[in-house]
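To start, the structure itself, in structure tokens.
Here the complex is missing one protein chain, while the rest keep their positions.
By letter and in written order, the chains are A and B; residue numbering begins at 1 in each of them.
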Amino acid sequence: MIIGEQKPVEEIKNMLGDAQRILVLGCGTCVAVCMAGGEKEAALLATALRMATKLDGQEKEIRDYTVQRQCEFEYNENAAELIEWADLIVSIACGIGVQTVNEQFPAKRTVPGLNTTFLGRPDTQGIWVERCQACGNCVLDLTGGVCPIARCAKSLLNGPCGGSQNGKCEVNAETDCAWQLIFDRLSALGMVDLLMENQPPKDWSTSRDGGLRKIVREDMQL
Amino acid sequence: MNDGSNLSKLFASGQFAVSAELGPPKGTDIGVIEKKAAYLKGNVDAVNVTDNQTAVVRMSSIAVAALLVQMGLEPIIQMTCRDRNRLAIQADLLGAWALGIRNVLCLSGDHQSFGNHPTAKNVYDIDSVQLIQMVKGMGDSGQFQCGDPIEGESPAFFVGGAANPFGDPFDFRPLRLGKKAKAGAQFIQTQMIYNVPKFAEYMKRVCDLGLHERVYVMAGVGPIKSLGAARYMASKVPGMDVPDEIVQRMQDAPKEKRQEEGVQICAEIIQQCREIPGVAGVHIMAIEWEETIPDIIQRTGLFPRPTSPE
Partner (left out) sequence: MNTTFEPQITAFTCRYCGGVPADMAGSRHLAYPPNIKIIALPCTGKVDAQYLLSAFEQGADGVCIFACDPDNCHHISGSKRAAKRVAFVQSLLQQIGFEPERLEIFHMGLGQAEEFVCIIENMTARIRELGPNPLR
């Protein structure tokens, strides 16, 4: 899922400008799971912004509302009335949600209260870890299910580099070396021979490098 | 054997080859290069020119190498994957060939977080194995990586790679050398060796795989400048193995004698590595201490160097 982290209160407050009626818009999907932008977080942020702006001597009306999923027009319709009421919307959905609300309600300005950080999963409670880079050409079958693009700091396809030591990456001693993990996994599966194949240079055109991506399913279109 | 490369010819003639590193200046001063080159000329067979080593910006490897060619030395340019994509690399290589450079060492490159521009975007379009394959392909088939033909003379570089006998997973390291050999590497330079028995173990596995007959392995060595340097390498540099005895020797030496001890340790390691089967040469890394090279060469009996065989 998409993982994000709320921006500091100060930074969000500085985006409010002269707006008098502010809607903090949360999202009930990915960002709720990573406890950054869901219903509870929206309510708490609204409280914090009310307190902070009042301390600054400002009289702003700040309300909050949370939709099921901010990346879909039909769910955002439920927030239409409040969006209409607001001068400014602070969205604490991921960057996709922020852009969707801007596209769906272009007469209103929606600003980001969250930094979208990565694609990943929850580890233990309170910890989220990165796993995928959305490169558009998945090779997890060749690496025993460990992604070298996301988890190797150099995105090597024929790793490890010389800096792998004690199973850790040279960039961060707490980060597992992806290629150690790949080697261990393939060893356990009896498939180390896969590593003796030299992988050719990656086609990055399926990734962000190739330009904005789009998928069309004609069989699904109405 | 690559006709254009003196280093290649030296290996082919069965002689033990010696290379050393030259760190480019963090600026535009050619005088720095001339000074370092003076220590190396006649003392080594080839000179590695580093490429934004440890992700700190220095004069480009190719520019410095071109100057070395003018000075009558044999450079090996280092090419990393961190800062350039496959287009820039190939373009640079065409230029390097035109400037008289004949040897390339292919590396992944230290991550930019180590250096002085940690907020930069990194490239890593290809990795070192793919780079070796691409460079070898340019020479062997006269084609760019995309398959288009290269106009004119094919740049048949003498292609090298790096190996770290002390990195993890240890069991995979000789196999990874095999990957580089398969990709077309012709010579290999290793990470600095202080743990000779472990390196010997690595070389045994390399020889068991028959790789010593496919690539020329150069043992990486380096003099230790101070006790602090020894401790730093022992604990802070990923992929380095510095045994306690080495650190202890530096500590036991009186302070004014430590640099001498650091040079002596290097000379001893060179001599020990010469005895290990499969070792075809030595690569001396005395970054910012190039003035010790002549002394090291003298102590190990590697002086004089053979002139380029014809």
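The rule is short, and it goes like this: contacts are C-beta pairs under 8 Å (C-beta built on N, C-alpha and C of every residue); 3 or more make two chains touch, one makes a residue touch a chain.
What you see is a predicted model; the values in this text were computed from it and never measured.
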> Any idea which chains on screen the missing one touches?
Replying inline: A
> Which one, A:54, A:121 or A:208, makes contact with the chain that was left out?
Replying inline: A:54
> Pick from A:15, A:44 or A:171: which residue touches the chain that isn't shown?
Replying inline: A:44
> Given the full complex, what residues of chain A touch the hidden partner chain?
Replying inline: 8-10, 40, 43-44, 47-48, 50-52, 54-56
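Operating definition for what follows: only the chains that are shown with their structure count from here on.
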>> Counting only Cα atoms for the centres, state how far chain A is from chain B in Å.
In response: 41
> What does chain A use to touch chain B in their complex?
Replying inline: 153-168, 170-171, 177, 180, 183-184, 192, 195-196, 198-202, 204
> If you look only at chain B, which of its residues touch chain A in the complex?
Replying inline: 81-82, 86, 108-111, 113-114, 122, 124-130, 133-134, 145, 162-164, 167-169, 172, 175-176, 178-179, 182-183, 191, 238-239
